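Read through the structure below, which is laid out as structure tokens, and then see the notes.
Every protein chain but one is kept in place in this view of the complex.
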Amino acid sequence: MSELSVKNLHVFRGERHLLRGLGFEVPAGCCLQVVGANGAGKTTLLRVMSGLLEAESLELTWRGERVEPRDPEYHAELSYLGHDPALKSDFTAAENIAFNVGLRRRVASQDVRSALARVSAEKFSDRPIRSLSAGQRRRVALAALWLSGTRLWMLDEPATNLDAAGQALVASLIQEQLSGGGLVMAATHQDLGLPAAQRASLEIGVHGVRT
Amino acid sequence: MSEFFAMDGYAIFLWPAYLVTLIAILANVMLARRAHAEAKQEARRRFAIEDEGSSP
Amino acid sequence: MTVRRTTAFSAAGLVLTRDLRLAVRRPSQLIQPLAFFAVVALLFPLGYTPELGKLRAIAPGVLWVGALLASMLALESLFREDASDGTLEQFVVCGQPLVALMAAKTLAHWLLTGLPLTLMAPVLGIALGVPVEAMPGILFSLLLGTVTLSLIGAVGAGLTLGVRRGGVLLSLLTLPLAVPVLVFGARATELAISGESLMGPLYLLGALAVLGITLAPLAAAAAVRIGLE
Partner (left out) sequence: MNWTWFHRLGSPPHIYRIAGTLTPWFAWPAGLLIVAALYGGLVLAPPDYQQGEGFRILYVHAPSAWLAVMIYGVMASAAAVGLIWRMKVAHAVAASCAGVGAWFTAVSLVTGMLWGKPMWGTYWVWDPRLTAQLILFILYLGYMGLRAGIDDLGRADRASAVLAIVGVVNIPIIRYSVEWWNSIHQAPSVMKMDRPSMPLDMLAPLLMMLLGFTLYFAAILLVRLRAEILRRERTASWIREVLR
């Protein structure tokens, strides 16, 4: 039985029956790449799995136990990176990371610096987010993700606004997470350069995946 | 009969009150029936879209 | 590396300090409700009468309606900013009880708007002919009242999160729920001005505050979860 399994997932967005009876499994140390046309429901799937969106019906099993996607214990082991990086524009990168990760676990300023170094964002760590470019902000968000040390990552287009080096950073962060036994669900068309054993893909069609 | 309607002077307050209540009762009957009819109409439209959508 | 998980209490503390530090960085937002309250209170003499004797009679109503509308004004930004930059979503997903974080945000909102409004009321009271001896009574009743207003407002702000142009709806939802606070508060102020004991309405205001503290964060958490979808 794999770490994360989903059965009978039905989601409506307004009138549209977006996800119809979706089911899949993600073993430990594996990255499930969610692909599909725009508006097919990739973001919806990730938000439902993160407990941010209520599904019509969903049977979610996490580490062998049936859980509700809104359960705080499940959330404690999950990180969600959405379209906009969760950063306060009046704070500096360091302050933002200290807060976002601090909500989850004790964080020392040394940890924050090492996270910023991991995403090579040291040089703009003390400037308010307001003054950073979209790509730089995305790097700061990735630093917080890396530092959070959660087991399950839900990434929605993680490489948006990133240059080639940035995309390579995303791939290496994911590889690092997988080698540590973690799981990743990423909605991205980017080739993450993962070996077949660590990669699975889920096609979300306009009519959703038929069971 | 006419002194019944006069309601010894209270007529201009009493009958409007009953009229307003009657209007509310009838309006809600009509609104409820129309809501149901509209819901059925929408359902037919949805099925039409789905049937034409999913047939290959 | 052993990872020591943040307790709910310290997470709430983090949210509280974050909001206070954010407010310090952009003080203009703090001034607006106070300016609004001052303008509302000072319009009455112009619209009614300069005679302090007459103004004193309507002072309780003016102060409380003014405080109510001013705190309503500040509610709009309670969640909207965090929702737009994605940080509110992290509150839901960070594994901490959302109720605790909502309580922290509401407390921060009260410290930044309710408390300043309360401290400002006596000053405006003087302009409305309120005797100085009444100041403690006014302060204390507004202190309790503004707490409940912030709590009710948090629920309203959460519910209207997912609504386009939710500002007007926020007031429509919040004002009827604030009627008890207004009634007891204005009466407490009236008694304070006339020098009588205001313990009665004060207890009732206290009761409303306690009820608000226990229920409002729960409702606000549910409302925000739904509003963010």
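By written order: A, B and C. Residues from 1 in each chain.
The working rule: a contact is a pair of C-beta atoms (placed from the backbone, for glycine too) under 8 Å apart; a residue touches a chain by one contact, two chains touch by 3 or more.
Quick caveat: nothing in here was measured; it's all calculated off a predicted structure.
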item	value
Which displayed chains the hidden chain touches across the whole complex	A, B, C
Interface with the unshown chain - residue positions in chain B	4, 7-10, 13-14, 16-18, 20-21, 24-25, 27-29, 31-33, 35-36, 38-40, 42-44, 46-47, 50, 54
Touching residues on chain A - with respect to the absent chain	10, 12-15, 17, 20-21, 54, 56-57, 210
Interface with the undisplayed chain - residues on chain C	155, 159-160, 162-164, 166, 169, 172-173, 175-177, 179-180, 183-184, 187, 204, 208, 211, 215, 219, 222-223, 226-227, 229
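Note that in this section only the chains that are shown with their structure count from here on.
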item	value
Rounded Å distance between chain A and chain B, as computed from the means of their C-alpha atoms	50
Residues of chain A touching chain C in the complex	47, 50-54, 70, 72-73, 75-80, 82-91, 99-100, 102-106, 149
Partner chain A, residues of chain C touching it in the complex	3-6, 11, 14-15, 18, 21-22, 25-26, 84-87, 89-97, 225, 228-229
